[in-house]
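Can you keep this structure in mind? I'll have questions shortly.
All protein chains but one are shown in place.
Letters are used for the chains, namely A and B, taken in the order the chains are written, and counting of residues starts over at 1 for each.
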Amino acid sequence: MDNGNANVYKPDLMEVVSVRQQTPDVKSVALRFIDAERARSFSFSVGQFGIFSAFGYGESTFNICSSSNWKDRIEFCFRKVGRVTEALWKIEEHDIVGFRGPYGNGYPMDVWKGHDLVFLGGGIAMPPIRCAVWYALENRADYGEITIVYGARTVADLVYVDELDEWAKHERVRVVRCVDPGGETPDWKGEIGFVPHVFERAQVQSKDPVVLVIGPPIMIKNTLPILDKMGVAPASVYTSIENRMKCGIGKCGRCNVGPIYPCKDGPVLTMEQLQSLPADY
Amino acid sequence: MSDEKTRDGNMSENKGFEPKIVAYVCNWCTYLGADLAGTTRLEYPTNVRIIRLPCTGRIDFNLIVKGFEIGADAVLVSGCHPGDCHYTAGNYHARRRWILFRELLDTLGFDLRRIHFTWISAAEGKKWQQVITEITEQTRQLGPYTGLYANGSGNGSGKELPSSSHAPFEFKTLPAEGALRESCRKLLTDGTVKVVIGYGQRGPAIVTRAEDVGRLVWNNRCVSNLTTYLKRKEIKALGKPAVIVKPCDEKSLVVLEKESQLERKNIYVIGMACEGVGEPKCTFCTARTPRFADESLGEAAGPAPLTDPPPNRFAALMAMAPAERMAFWAKQFDRCVKCYACRQVCPMCYCERCIVDKNRPIAIDPAPSAKGNFAWQIARAFHLAARCVGCGECSRACPAGIDLALLNIALHKAAQVNFGYDAGVDPAAEPVVGSYALQDKEEFIR
Partner (left out) sequence: MSEIISQSGLRQLVADCIAAGTVVSGPTQVKPSLVLYAALSSPNELLLEGFVRPDNSIKDCVFPKQEELYGYRITGKSIELTNNVAAAPKQVVLAARPCDAAALPILDHIFNWDFKDEFYNRRRAATTVVTLACASHGENCFCTSVGLHPAAERGSDAMLFDLGDGSYEVRCITDKGRELFDVKTEKSSKVGRADAGPEKKFNPETVRAFVDGHFEDPFWGQHALTCVGCGVCAFTCPTCHCFDIVDAGPAAGNARYRTWDSCQFPMFTAHASGHNPRGGQPSRQRQRILHKFSIYPNRFGEILCTGCGNCTRNCPEGIGVLTVATEIDHG
């Protein structure tokens, strides 16, 4: 973490390996380190985030949504919504962007070993779930049944759709996808409903699962009672929070949610931790 | 040909200096005029870089300053003749804005010899050739513009303005305080208003309960302009307010109403007759009694005789040479930390999202550097042109003691001299910016 005499604010230069448009306003990007030595020595834990930048425009915080087992690249996924993401929207293969990281804590994949995993996500919350899913599939023996319930407002807003298909082909993996009522297309074959309700209908039978739920506050709020009914303790439920960030390393004083700094104490929190936080996010 | 900037612009060292001229021109007249010059083979110096905009009415004053920031030695703004604007009145609006903006630039010490305004029509290729040739030669004589934001440290300048001697100030509670509290008690008890915005012991007092009116005070140190609170959403949420105003603050209400920021019937105005609150602004004040209040309290005994009138700082500023003025401002702005207190206390700064907080694009450099500070102060002063009522809150709030009010005074004078307009005085007067007159003055436009 401590870079000695280095400039802790200076990013690594990354070359864009590929850009993929996921939805009308979401793209996913794969990057590789230009500096070979850095590429060799770089590692991260799934769940950590990076600060990605477009030179001339600024920096933005995104989860590193690729598996930590992939050594040739890191990936991030973003929605075009402001100054920096508008600039990132224009990048193409071989362009150069900046990356600072990995920052924050990651998912405690070791602690999750031996458990069934339940992933619940809404919309743009799929990328931070995706990295954990791939990691778990690559270390398949360590984890039990994997259930993924993923929904978006409309069919067009679902991201990583092809990977959802791929995951479903794996052993003991169940993928349930849904769209909000009114968001379905005539040929939609998945569920219709909000993620919490669809999850309840899915009747996941699991003893002592670990649950990762990421999405808007309302979604999380509605999911908790269902988990409670299932007998899942708040300490076994995880989430990843986000807030406006600038430095990403705990100095600029901006991202705190009450006493917790998502960039240092998070972004991964247990529900127990989240529920102890004041309404500051 | 070398165009290196030399340190002091001495002509003899400028052999080979080629000035850079930036020209902002309108698409329909001047641009075509320049084009005509080209197609009819009229030669003119290549020093000019042309930037085409749809209309001079679109030219943000900021662009003139940016031209200098990116290295121009002179800036030209040119458009259609009055009456010929492709969008009917764009150039009239521009002209009015230029009249005011030139005054601001002069106050800041910009070299006005390097800023030119012309009307050039699509048929006037010859005029374009003449104008560019003359401006280029003129600027070559003037030398490179090294004076931009120069703080004159080399020449030992950075003159200070004269300050008033510390007149002894005796704090006293004024007689109308009791009546004021009584009035407010009644207003709150009757439910006529839900909140009183008034003066308190150590700052404003926002009172919502009748039993708390004892917190309100009225003394000769009630300085701040409380009308600034009318725009705050937390105050608006409380319901109909009563606001306590001195006659100077009352002028803010006139402007706010003119700009549709408040409806007069939705606020209750308590006007206090005032004898001055110990600020320099009070010495030149002639408005001692409220004019539009729902309720007036106190009796002004008339302005106190001036035994030792404070020096006129604005006059002293304008008596300096432009380069000295710029050095003065550069030294002042060096202390600016971009706390935006000047903006937050101003009743007229009510934009939901200030231009400095916008980032697509970043129009005003947000850094507290020389360039960033000048950019902000220029934007602030000009966005308040002919809207500022001179309450002086900006200067009072500035923790770095920058004489911000001088910039507002400059534009106030410009509005008075050129348009006979005094913001906040006559509710029926047409605001200056946003309107125009066919006979707006033109001598500086070629």
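Worth pointing out:
Rule of thumb we're sticking to: a contact is a pair of C-beta atoms (placed from the backbone, for glycine too) under 8 Å apart; a residue touches a chain by one contact, two chains touch by 3 or more.
Note that the structure is predicted; figures quoted are calculated from it, not measured.
One of A:F44, A:Y57, A:F76 or A:F119 touches the chain omitted from the figure, and that residue is A:Y57.
Touch with the chain omitted from the figure is made, among B:S183, B:T228 or B:N408, by B:T228.
From the options B:A400, B:V417 or B:A437, the residue with contact to the unseen chain in the full assembly is B:A400.
For chain B, the residues touching the absent chain in the complete assembly are 66, 69-70, 163-164, 166, 200, 202-206, 224, 228-229, 232-235, 335, 337-341, 343-345, 353, 357, 361-362, 365-369, 371-372, 393, 396-397, 399-401.
Residues 1-11, 13, 53, 55-59, 81-83, 85, 94-96, 243-244, 246-247, 249-254, 256-259, 264, 278-281 of chain A touch the missing chain (whole complex, contact as defined above).
In this text, only the chains that are shown with their structure count from here on.
Centre to centre, using the average C-alpha position, chain A and chain B are separated by 48 Å.
Remark: chain A residues 58, 82-83, 86 touch chain B in the complex. The touching residues of chain B, counted against chain A in their complex, run 359-360.
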